[in-house]
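Every protein chain of the complex appears in place save one, which is left out.
For chain A:
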Amino acid sequence: MCRVVDLRQAVLAKNDERAVGLRGRLAEHGTVALNLMSSPGSGKTALLEVLLERALERGVTAAAVTADLATENDARRLAASGAPVKQVLTDGLCHLEAGMLSRHLDGWLPEGTRLLFVENVGNLVCPASYDLGETSRIVLGSVTEGEDKPLKYPSAFGLANLVVITKTDIAEAVEFDGPAFHRHVQQVNPGVPVLETSARTGAGMDGLLDLLLEAADGAPVHQPALAHQHQQHMHNHDEAAHDGDEEPHHPAAVPT
């Protein structure tokens, strides 16, 4: 005998639940998390080096968690800024999850941290599905990557609260079609703010930091259309969230 059971559980309900918990915990300590996402090599670490430095110059307490499949190179680079930095080795996993981030913050995140930068694994596919309890999800695209990147990775760009174009100092040399990139971003995420930056020249970096600090102070953050449905789902999931264990993991296939 078989019976059909109507479950209606969000597959990532556990992660979503943990993300909500983490967001709340961070808020209690006056910390906002910023989730940085991009392909490998788009310049997340270079951008963070400058952001951390400038935040400290302004007297803003900032810290960073950087995730990679392997090596502690990024943490070493970022630590040069003087900010507290933690390397998370995902041991092959292609994305960060809320529970994993939360465990790494336990006992490490310095009290009074205002901005917590989370450098996700370089990958525009998998990390997009996982809420990390961030206040703002920042998706980077470098001028070397092609103007149609937002269309090729609509989940990543479509769920961004903020889009940052990096390496604009070489835009001309690589014949970056800025208007096309902007058009494609707006197609999948109408109204999302897009900032142009260069970590090398410093262009756009103060404006970016201003925006992040405003968000930290409670200024409304752009809400992507794609996130609309997700937020509604958050009210619906039930028992899945109470089922205990970890979201299962797997060694990453190489993201393309």
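Here, a contact is a pair of C-beta atoms (placed from the backbone, for glycine too) under 8 Å apart; a residue touches a chain by one contact, two chains touch by 3 or more; residues count from 1.
Please note the rule applied: contacts and distances are computed from a predicted model.
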{"item": "Protein that the absent chain corresponds to, by UniProt name, given \"Iron complex transport system ATP-binding protein\", \"Hydrogenase maturation factor HypA\", \"C4-dicarboxylate ABC transporter permease\" or \"Transketolase\"", "value": "\"Hydrogenase maturation factor HypA\""}
{"item": "Among A:R18, A:K44 or A:H95, residue touching the chain not depicted", "value": "A:H95"}
{"item": "Chain A residues that touch the omitted chain in the full complex", "value": "1-14, 90-91, 93-95, 97, 100, 103, 125-126, 128-129, 150-152, 154-155, 158, 187-191, 223, 225-226, 228-230, 233, 239-240, 243-256"}
